[in-house]
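My structure is below; once you've seen it, I'll send some questions.
Of the protein chains in this complex, all but one are displayed in their positions.
The block that comes next holds chain A.
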C-alpha cells in the first residue's frame, strides 16, 4: 500500500531527447512504461477521464530537432509533426497546397488547445479530424521504426496502424496529381459536423479532393470519418464519379454508395443511421456545390 501511495505521488519522469533517434531509443528502452508527448492536450484529457493512466516516463518531443515547421521538398509539402495546429492554420503555404487541411485544423478543439496541440498528435490519434483531410490529400507519413525509416500512406496507416513502436517524423502532401493535364482544375471540400458549431467532437467528418477537366472528373479521393470511426476512403463513390459529370442522377448514386459503404461506430449521442445519412448528404452536397452548373442541368 505504501508503495502505491508513493507511485501515485510520483509525477512521470520527463525526458527531452534532442533527435528522433534518441527519442526512439528511449521508447525502446522504457517500452510500455513510456509515452511520447507532443502537445499533450489529448493525453491530459485521457488522464483526467481515467481512460489512460499517467505513464512512468513521458518522452517530450518538443526539443527534438527537425520535427517542426512546414517546408517544401520538390513538389511535396512537408509538415513536421510537432507543428502546432495554429501554425498549420495560419500557414500560407498550406492554404495554397492543402486548403482542406487548413479547414480541418480550424475545426479542431478551441483556440487555446490549437496553440498547444500538434498536427502529429492529431494524426497518431487516428480518429483526429485532420486524418480524413490527409487521406483525401493522399498524404504520406514518414516514421522512424527502430533505426529504420518507414513511409506509409495516411490511408494505409488509418486502416491498419503498425503494432511496432514508431515515431512520426514527417507528414508529406503531394503536389498535384501525377499525369494530370495542365488544364485540370483542383476542387476540394471539408465538412465536420458535431453536436455544436465549435469546440466539439466530430460526429461526421468528410473530406474530398479531386481534379476536373473538360470531359469530367479526372481524379477524386473521398474520405469519411468522425467520432470513434477510423476515417476510410469512400471508394465506391469515387469509382462512380471518376470520368463522370456529377448531375442529379450521378449524385443520387454517389449518395447511395456512401450510405452503403460508410460504417460508423456509434455512441449514445447519435444513431448509426444519422451518421451514414450525414456522410452521404455531405458528400453529395459538396459535389453539387462544386459542379452546380452541370448538376442543375442534369
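We take it that a residue touches a chain if its C-beta (ideal position, glycine included) is under 8 Å from a C-beta of that chain, and two chains touch if they have at least 3 such contacts; residues count from 1.
Everything that follows uses one rule, which is that contacts and distances are computed from a predicted model.
A chain of this complex does not appear here, and its UniProt-recorded name among "Molecular chaperone TorD family protein", "Purine-binding chemotaxis protein CheW", "ABC transporter permease" or "Xanthine dehydrogenase subunit D" is "Xanthine dehydrogenase subunit D". Within the whole complex, the absent chain has one touching residue among A:14, A:29 or A:273, and that is A:273.
Those residues of chain A that touch the chain absent from the view are 1, 5, 8-9, 45, 48-49, 193, 195-201, 204, 248, 251-252, 255, 268-271, 273-274, 277-278, 280-282, 284-285, 288-289, 295-296, 298.
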